[in-house]
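All protein chains but one are shown in place.
Chain lettering (A and B) follows the sequence in which the chains are written, and residue indices restart at 1 in each chain.
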Amino acid sequence: MTAHTHYLWFETRKRQEIIDITDQVTEQVQVSRIREGFVLVSAMHISASVFVNDHESGLWQDILEWLEKTIAPWDPERYRHNETGEDNAAAHLRSLTVGHEVIVPLTAGKLDLGPWQRVFYGEWDGQRRKRVIIKVLGET
Amino acid sequence: MTAHTHYLWFETRKRQEIIDITDQVTEQVQVSRIREGFVLVSAMHISASVFVNDHESGLWQDILEWLEKTIAPWDPERYRHNETGEDNAAAHLRSLTVGHEVIVPLTAGKLDLGPWQRVFYGEWDGQRRKRVIIKVLGET
Partner (left out) sequence: MTAHTHYLWFETRKRQEIIDITDQVTEQVQVSRIREGFVLVSAMHISASVFVNDHESGLWQDILEWLEKTIAPWDPERYRHNETGEDNAAAHLRSLTVGHEVIVPLTAGKLDLGPWQRVFYGEWDGQRRKRVIIKVLGET
């Protein structure tokens, strides 16, 4: 069994942003030389997500609007967490809903994704340095 | 370390459907001969889910209604993704909420699930051929 660990850093321009990181995940699989196993891709923050979905910019806008209108409005007044001086309680709830990590299967040296599946970093409280861990576990 | 990979195909009659796939997962664990490890069960599509919950048909109806009324109404008009010619943006948001994959622990040759836990495929945009990957990783 072999393990390979790599960290991606982000500092988004906007406070909320969705970024396709599939190519960076693929690159780390190649570096690892692992051919059969699992790739964990996990946000190291509690106000961000990693998820698998579609590379389509209309959908990314839909996701951002849906998080704001349906799941957890930003509105700092409504959350007790924000009494600590933060204003980002909504980002925590968005991270809980969408999840903060995925496991991608690795088969015969390649990410075993369906035809439209891509891996994304979802930044829900950005404009500062944040990190994602990529960890490949398996057999070369 | 051993890995075993298998794909399940679905083509549901209804556009939304919930299907218990625990027996198929158990079967692949037996084929793999792996006794300690993790079983990844993951939808290979961005408009479907894999989840663990209860084998109870009333609950399945509750889940479908809740996705429609609370989480993401189908209503194609409200989503930009549907300007691409699709009408399934809601299925993407449902997949993000419920998740598209689970890891089931494998202990002493058996799925290590609680008494009521079963593994389900949640089809949110069906009536066409779609796939789930089962990947078992561990030691025989």
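Basically, a contact is a pair of C-beta atoms (placed from the backbone, for glycine too) under 8 Å apart; a residue touches a chain by one contact, two chains touch by 3 or more.
Remember, it's a predicted structure, so these values are computed and weren't measured experimentally.
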item	value
Sole contact to the chain not displayed, among A:Ile34, A:Leu59 or A:Ala72	A:Ala72
Among A:Ile19, A:Met44, A:Leu64 or A:Leu111, residue touching the chain not depicted	A:Met44
From A:Val29, A:Leu93 or A:Leu106, residue that would touch the chain that is not displayed	A:Leu93
Of B:Val29, B:Ala43 or B:Val98, the one touching the omitted chain in the full complex	B:Val98
Positions on chain B contacted by the hidden chain, ascending	1, 36-38, 51-54, 56, 58-59, 61-63, 66, 70, 97-99, 102-103, 105, 107, 112-117, 137-139
Touch list for chain A against the chain that is not drawn	1, 3, 5, 38, 40, 42-46, 71-72, 79-84, 89, 92-93, 95-97, 99-101, 103, 131, 133, 135, 137
